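The structure under discussion is supplied below as structure tokens; questions concerning it will follow.
The complex is shown incomplete by one protein chain, all other protein chains being positioned as in the whole.
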């Protein structure tokens, strides 16, 4: 991804299709920009909406050949699989409950899948998704995009290198404030489907953003969850899912943690934050200021490691495009996941294995995420009993 | 406390004695400075140590008349009570297990007590302390000093005025790092007594600093705890008390919270932080940057309220000495508790009731704090069961 | 640029060529990513280096048709102008002294120019560039990219709306540290040409980054310079240009300012910062944390306006792709300049005038920038005499 000529070497753009992401969606546009940043993909087809006119209009907006714009993802999968220059990969950016039905159609035809998170709306579907992915030769990439930030890669690398020693404490949080009021009752589409259990799954806030926090904590710490206890709350009147989640975590090996996610915390826009403490040092990272990583080796002054600056290592460099002091953001982190997807797809096409430096979230990570939400819901339903993931 | 002439009006300095706080103590010196800042007290007597030479030497350091330096707090209480110019008040700055035995001797002689926190080492003693204080005519002030910070007063005032609406979420944390290694095994006195259940009580980190965080959350939010579930952990080998505490909180009326305290989190010196969120807004305050209070009215930009600056109100002004931009710190916050103690003592001496603006922590707050620690220990012992305070 | 379908409406991608930006360049890659983010351009041709093999290799890296890869920019201009699907626009990303010779060839053939800053290496050339641009029908866009940041647009909009009242004080600074040591003597290419007066012009640091700071100050404040006095210093032994510049500014209408740029200030990566104060309020913005704008209305608490958050207006919204809390960075700001270039080019192609919302830096802004550098060099040569721009 780096700007150096080497990594701009273009092995040919991957032909990308998209399911979901029509005119009034948010995440579809994000995926499209992310796919373009490193120039590894070209969007050539899409089923942007199940409403035919809306899908057509969206395709037209994007300058697509109208023959490649569908209103039925199954039809899209079938036809694209047969086309000589059909899509190599599909990006799935629908509400959660459609992830599995859509992915299945493409996976079974060997089309690579880049799927938004969480993996599915239910744990049952998540397990089916794993099975479908394992059965397919296609690559499956889950866009837990926050793992794409360079300083998250840096943190992971430092933990893995033992710079913190044995980990003891993990504190993850992801507060937002956009659902402080009953926005879903105003007809706002983003709020409506995210608070509808049929579309989002049983977890509300915990599924929408709590999973990101848990995924991030796991990605950086390398720790595996043993048990959790959770209390999910719906503060807003008539809201059907949780909008605040308090979770305590026990990791295998003895580390302990807490996770807080909320969508009713005024003053928080998208304040995902991770802190990890070990016997020898501590790390702190905030998504809203992503180019910084605080590192304190025990007994030394706190250090501000900047993306690409002194102290920033190989893992961050691989996910970096511009020099230190030139901030990269959310879209670049997302683009890193896409670039890693491209590397995996090219490797698959060449029958080779992909570099171990490529660490995008997998279908297995997705299953763990859905199991995490499921466990939180179960624990909360049992008054905060300690439960394990049902994998 | 303000610098304006009015509040420097000196109704005569209160004669203060001290128990504990000898040469190698930390908090004794803090109390002495705090007592001087607003010029309401004069230290005239002390039992600084049970080792006679040490007490004498400490008294000499402080320029006290040697006849007023004791090695036995009971002797001190007895003699000072009889002296014509004996102490009006005593500051108790011993390890926790001595708070009650010491306070009792002074309370029963009508000498006002300013006691360090936590109130006692055990819940049983805490209840006895309440009884002793209620039985006495003396004023009892507990130095949960963080409540003395002007912006904490500001936060409390804003919550009480309804600027946040009904509260939903409270997040309190108090991480430190100084016990990351087994300092108590090196003979370091501060570490030794704080990790000795016989001196500190059953709670380690949760008693030493978790109580501060809980007290602060209660002071600002005005919420009353319903239940908690806790997990206390001792990460350091052979440590006898917890050094990390994860707690989930249920408040009466439905608000939910989390509290984390740790003494093994590298990169945290004394990072007490409180966040409170309601239906209409959110507040954030950090002890290490105490002159700032972040306030977000829902749907408006975040505001940085500064001590004494625009948006800072009456409650903060009463606890403020210098203009905005001239930072006040830990000692000034502590001094505010002392000044409020002085106001209460003068009122008591005059047979008047003290102003409702005076809001120092009371013996009752101390009981709640000890009950909080007790509840955390009980819950943790029962694998994180929800428990109520045993008041 | 917004993610909403509307602005993704694609009027057909503009065919883009590039001069400069071969394998070991930095800014060429930045321009390429910026041109892709909003999907308005497609890179189809280039003269990436005057070394034929290097240009070919760079073109191959980028997947270009080899027939469109040139080693001579004049040949490129001639041939592309004749091709039926020849380039619509060219991005010029060479060292400064080549900007004018290159631009001239394209401008005179009606090919739109997107040129890196500063406009030229000398004031004489800058005036010729203005003449060439005025004579041409082509659009000329100068990539003073920092004007593309949403919160810079927000600041400009607020000043223009009178939210600060009459301006009094402008403080601009742009410190870096990468030239603290004589990097140019190690053969590092970026350092070599930037410290070579023949390639960069007479200004070193003041030309490379001081112009950015001055352009930003002008863009936001709307103020016009009356006079300046400057002291340029070369701290590093044998460096041929300034690496630190102190400048005092007098604006027409009475406002006063200072500008500091440095490349020898350890601890500063790319710390462009602007502060503007008026009778009614103040604004502060830092490039390294670009999603925030501090605004203090006189007598009110400081407000943190976030990109897309409460208080963020129309001008910022037009330059924004993702919701508040999802940070955008350097590349997105750069992309906004490209998208505005696209709007201007499409308007030109349609014979229409472009919207007044489109405010990219022009050739005239570029002339002012070069005149600013020239004035700083002149003033410094006269021991800091006050001088005017030689426009």
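Points worth noting:
Letters A, B and C mark the chains in the order given here, with residues in each chain numbered from 1 onward.
Basically, a contact is a pair of C-beta atoms (placed from the backbone, for glycine too) under 8 Å apart; a residue touches a chain by one contact, two chains touch by 3 or more.
Since we're looking at a predicted model, the values are computed, not measured.
Remark: the absent chain touches shown chains A, B, C in the intact complex. Check B:85, B:269, B:314 or B:357 against the missing chain and you find that the one touching it is B:269. Between the chain not shown and the residues B:168, B:321 or B:378, the one that touches is B:321.
Among B:61, B:85, B:134 or B:357, only B:61 touches the chain that is left out of the view. From the options C:49, C:211 or C:246, the residue with contact to the chain not on display is C:246.
On the side of chain A, touch with the chain left out of the figure occurs at residues 295, 299-306, 309-311.
Where chain C meets the chain that is not shown, the touching residues are 164, 168-169, 171, 173, 177, 180-181, 229, 231, 233, 235, 244, 246, 248, 250, 254, 256-258, 260, 262, 264-268, 275, 277-284, 294-298, 302, 383-384, 386. Interface with the hidden chain, as seen from chain B, comprises residues 3-6, 8-10, 12-13, 22-24, 26, 29-30, 32-33, 36-39, 57-58, 60-63, 176, 268-271, 287-291, 306, 309, 321-332.
The criterion applied here is as follows: only the chains that are shown with their structure count from here on.
Chain contacts here are complete: no pair of chains fails to touch. Chain A has its Cα centroid nearest to the centroid of all protein Cα atoms in the structure. Look at where the CA atoms of chain B average out and do the same for chain C: the two points lie 55 Å apart.
In terms of their C-alpha centroids, the spacing between chain A and chain B amounts to 43 Å. Residue positions of chain A with contacts to 2 or more other chains are 268.
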